[in-house]
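Input: a single structure, listed below in structure tokens.
All protein chains but one are shown at their positions in the complex.
Moving on, here comes subunit A:
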Amino acid sequence: MNTSAQASLGVPVAVGATGTDWDAVRADLRRYGTALVYGTLADWRPGDLAPDALRALLGRDWARYCDIAHEDIRDRYAASRRLLKSAAAAALHADAVDMELTYGPTGRPYLRGCDQIDITLSHTDDLLMVGLTTRGLIGVDAELADRRIYSKGLDRLICTPHERLGLGELAPEERNPRLVRLWTLKEAYSKAIGQGMQFRFTEFGFGPDGRPLQVNRPDGTPGAGAEWAFATYYLDVGDTEFCVSAAVYDAGLGRTFDTGITTMLDAEAAEALALALAAAAN
């Protein structure tokens, strides 16, 4: 794996569906406030789970899972939620079946009742990718590194004028890899802010490889400050190379070093709850 990651983000951690030691994920959360984990569809697909166990794991997603007619999509849906809930549970020192997902208007997932940790999910081909952060917001996106995206005309729908100029100056064989990287960065950023593609990709851009990453305005001038951290990674999974980008927003609320679910309850809220329960008991 090679990486152009910034120091504020660690490198993605490979995890298996069984027998995984999640210490590295928890260590990244403590060190960076962010952890990126990945697995394969083949490993995380739920074929080894009994129906009752899968239903318990998916929780409110079970109905949606049952509604999916296409078997491959159903498996991918279940596998990605299995990885997402397992990673979140590991971070929170909880059980995956106790993790409940809810979704925003654009389909962005959240951990219900655990808003101290933000989550994100991406899957393509055989790769499943999950991001966790205690800093604020996170988005990840993955694509096959050799996916053909670049073509004259398509860059107009994806890139800012500044990015198109940069692409045009590259050797032809370098344009598609650059555009795949830009695409994953834009998808990751859009996921982090919960906009999907509603926020047009031509309205914000990123700089070239090899420099600290930042969000740019369409003319290439900086559009955001140090509160955002971005990184791109190239993962070899099996015989396939994936381009993966992550975007993390630091809300400036300070670091959370103890992410245990029992210690992340807001103290005042917990006290109010205890008082209400006591009053009800009396």
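Keep this in mind: a residue touches a chain if its C-beta (ideal position, glycine included) is under 8 Å from a C-beta of that chain, and two chains touch if they have at least 3 such contacts; residues count from 1.
Just so we're on the same page, contacts and distances are computed from a predicted model.
Asks: Can you tell which of "Acyl carrier protein", "Xanthine dehydrogenase molybdopterin binding subunit", "Transketolase" or "Manganese transport system membrane protein MntC" UniProt lists for the chain that's not drawn?
Replies: "Acyl carrier protein"
Asks: Looking at A:Asp48, A:Asp72 or A:Asp146, which makes contact with the chain not pictured?
Replies: Going through A:Asp48, A:Asp72 or A:Asp146 one by one, A:Asp72 is the residue touching the chain not shown.
Asks: Among A:Cys66, A:Leu154 or A:Ala251, which residue is in contact with the omitted chain in the full complex?
Replies: Of the candidates A:Cys66, A:Leu154 or A:Ala251, A:Leu154 is in touch with the missing chain.
Asks: Write the list of subunit A residues that the hidden chain touches.
Replies: These residues touch the chain not displayed: 68-70, 72-73, 107, 124, 147, 149, 151, 153-154, 156-158, 183, 187, 196-198, 200.
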